[in-house]
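Removed: one protein chain of the complex. Kept in place: all other protein chains.
After this line comes chain A, so read on.
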């Protein structure tokens, strides 16, 4: 067994887990944060994407012990003060989700994508960079729309702040 400590959604947490425990298992089973999902066994579907130290990571591809000492952000921590994150709001406004299972991973991946591109995104880039996240319901059409809309909003918000 290993002792693991990390900061998750701004709170210090610690726990005991087997060495082989994946980060996603630690998040779901030890911390009971069940918004992060597991949709495959081969690191393909992206339902488990969280942010570790500010970068999007498939939490099924990382051991919990590897995240020891890290800052982890899950879907539950994305909204702040009851206010939806612009990506969350855009997924709702543009019907970018149906069954909701892939949605947390999509939103976490999209948030990271927008940040990396400084809010400047086009459809082709969004589609290319979304290929690590599988959705079976939406055909991606409205997910792409939502991400582009959120990127535009976040880009212009940033400009306004500058």
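As a working rule, a residue touches a chain if its C-beta (ideal position, glycine included) is under 8 Å from a C-beta of that chain, and two chains touch if they have at least 3 such contacts; residues count from 1.
Definition applied: contacts and distances are computed from a predicted model.
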item	value
Complex member absent from the view - protein name from UniProt, among "Glutaconate CoA-transferase subunit B", "Carbon-monoxide dehydrogenase large subunit", "Geranylgeranyl reductase" or "Amino acid ABC transporter permease"	"Carbon-monoxide dehydrogenase large subunit"
Selected residue (touches chain absent from view) among A:4, A:23 or A:126	A:126
Residues from chain A at the interface with the omitted partner, ascending	18, 20, 28, 32-42, 44-45, 47, 74-76, 78-79, 84, 88, 91-93, 95, 97-104, 107, 123, 126-128, 130-131, 133-144
